[in-house]
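Every protein chain except one is present and positioned as in the full complex.
Labels for the chains are A and B, by order of writing; each one numbers its residues from 1.
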Amino acid sequence: MNPVAEYFGDIYRGLRTATIGMRITFKHLFTRAVTIQYPTVKMKLPERARNRLYVNMDDCIGCDQCAMACPVDCIQIETIKSTPEDNLGTTSTGQKKRLHVPVFDIDIAKCCYCGLCVYPCPTECIKMTDVYEFSEFDRHSLIYSFSTMTPAEIETAKMKAKKMEEEAAAKKAAAAAAAKAAAEAKAAAPAVPVPPAPPAAPQQQKPE
Amino acid sequence: MTDTLTAAPKTSTGKSLRTEEMIINMGPQHPSTHGVLRLEIVVDGEIVVDVVPHIGYLHRCFEKHCEHMTNYQQVIPYVDRMDYVCAMNNEFAYVVAAERLLKIQVPERVEFIRVIMAELQRIASHLIAVGTYGIDIGAFTPFLYCFRDREKILDLFEMTCGARLLYNYMWIGGLSHDLPPDFVPRAKEFCAYFKPKIKEFNDLLTYNEIFVKRTAMTGVLPADVGLNYACSGPMLRASGVNWDLRRDDPYSVYHKFDWEVAVGKGEMGPVGSCWDRHIVRMKEMEQSVRILEQALSQIPEGDVQSAIPKRIRPNPGEVYARTESPRGELGFYIVSDGTATPYRIKARGPGFVNLSVISEIAKGAMIADLVAIVGSIDIVLGEVDR
Partner (left out) sequence: MEQYLTSHFGDTIWVHILMGVPPLVFILLYALVVIYLEMKMAAHMQDRLAYMRTGWHGLLQPIADMLKLLQKEDTIPAAADKFLFLLAPYVVFIGTYAAFAALPFGSAYIGSGINVGVFYILAISSLVVVGLLMAGWASNNKWSLFGALRSAAQIVSYEIPSALAILAVVMMAGTMNLQELSAMQTGGIGHWMILGGSLPLAKKLIAVPLMLILFLIYYVSSMAEVNRTPFDIPEAESELVQGYNTEYSGMKFAIFYLAEYANLFAVSAIVTVLFFGGWASPFASLMTGPWWSAFWFVTKGMFFVSLNIWLRWTLPRFRVDQLMYMSWKVLTPFALACVVGLGLLLVW
């Protein structure tokens, strides 16, 4: 292009685009600011907002689905089997609770707020709330323990569970011993022809 | 100066310096390297002789983490966090790859919603790119305008899936939530609101003579160099190559919409300059609004969760699927060994590949131009380093 024309063209364009830009910013001097002055004014979050987790322990059946679904392994759950006499109650969705949950820890500092734990829960007891102001001074205060069992209750439940296990194991051992004794007795006795079995009922097999 | 040693100092690539040259570190902490990127620059006065980028400051072992997930759906929050600025596009690429591996066909409503979310996210990502580019050049005001508009998009996302930045929304086989009832009217309102804002932004920054003079002559990427280095996205299109994966390697329902691919034409300088990349991004935003309007008026009814498989256990095999993310070609290469855990997931990040061309295009530029060039490549270190 003609250098002289380019020279003057540059100057003209420079001035023109500068004034266009200045007009835009001048217009914005009088538009309303979009800032919301937190913390005096807080925005209302939509209902699907995913912030801090909350677990309603009354509904938790200890199925461990949320802990398995978590991609960062921030949920720690421990369960204790309950005895048949214990009545832990039913959840609000109608399922009978069969497990004690002494440990239900969520490390909310590790949580990545993806919501993957919410979907598999059969009783919908773990939810993401809209609370986002929960900073602490100490990292360990961010490990939330949702379990509602006192140490005494945990001890009792553990002892009961252990006792039940021992009884079950003893019963099983006794049954095994009895069967073994019966098998030995049978083997030691002379061969007696066994009467034909009745056609309907199936013969119970000897426990091996 | 501390470079006067008895033996000529060497750069990290082994080349030895002449004595007039100076090695400068545009270090990991720098206001305008768009993240933790270290650029080792060899300068002769004010002219750049060589640039060596050092990356890895944001490496988070994402691909290794995926090998320990219990199922394929759990990978999606990790994929979000790769390129945190355009999370929906990352999820889109991953679910397209996984659905190809599992041979799942998703309902059409899901496809339309995915396209809407991807295009909204493309606008949001380009807003960040052009806003921060303005700051690199020295104009502070357009950045604030871009973020004000981006807030509206993030509000739409928060309304739908509950999160503003890292969504976990697109699942293999469907979506996590259906659209809320007032999404479509609000999105249409956003489209109407946004079109004049693009024009205002162009008036304020894009056609400003100082901006044009700063960017239109530097960072010229010839088309053949770009193709040799496997550049993609706006970088390649600005050099005149008419290639867009949404049209040329179609996925989802992009073929149903009427839109144009923005290609750099060299209006203000040589083709492939930084200004061309900028204007390609601005035009892409306009085209995204066009796609959005068409998609919003045509969403079919359906159930977004009907095709989500209960257990994902693909047959052994591998798949590579690529999509057009705002930065270029984002691809996922998934290798499955028949179990529920992926054997290997490799992400082909567009930023990583685009950044490699910087030593070619920055030779002979000045330091101020170097900032402009790095800004025009539009890298996000999250996907460069993964």
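Heads up, the rule we're going with is that a contact is a pair of C-beta atoms (placed from the backbone, for glycine too) under 8 Å apart; a residue touches a chain by one contact, two chains touch by 3 or more.
Computed from a predicted model, the values in this text were never measured in an experiment.
S.K.: Quick one: which of B:L37, B:I137 or B:I373 touches the chain that's been left out?
M.R.: B:I137
S.K.: Could you tell me which of A:R13, A:H28, A:K81 or A:R98 touches the chain that is not displayed?
M.R.: The single option touching the absent chain is A:H28.
S.K.: Among B:R109, B:R150, B:H177 or B:R214, which residue is in contact with the omitted chain in the full complex?
M.R.: B:R214
S.K.: Which chain A residues would touch the chain omitted from the figure, given the whole complex?
M.R.: On the side of chain A, residues 7, 11, 18, 21-22, 24-26, 28-35, 37 touch the unshown chain.
S.K.: Which chain B residues would touch the chain omitted from the figure, given the whole complex?
M.R.: Its contact residues with the unshown chain are 1, 22, 24, 30-32, 46, 134-141, 144-145, 148, 204-205, 208, 210-211, 213-214, 366-369, 371.
One rule holds for everything that comes next: only the chains that are shown with their structure count from here on.
S.K.: Where the centres are mean C-alpha positions, what is the separation of chain A from chain B, in Å?
M.R.: Centre-to-centre distance between chain A and chain B: 33 Å.
S.K.: Can you list the chain A residues touching chain B in their complex?
M.R.: 10, 13-14, 16-18, 20-21, 24-25, 28, 34, 45-46, 48-50, 68-69, 71, 112-116, 119, 128
S.K.: For chain B, which residues are in contact with chain A within the complex?
M.R.: Chain B residues touching chain A: 69-70, 73-78, 80-81, 141, 148, 151, 158-163, 166, 168, 176-177, 180, 200, 203-205, 207-210, 213.
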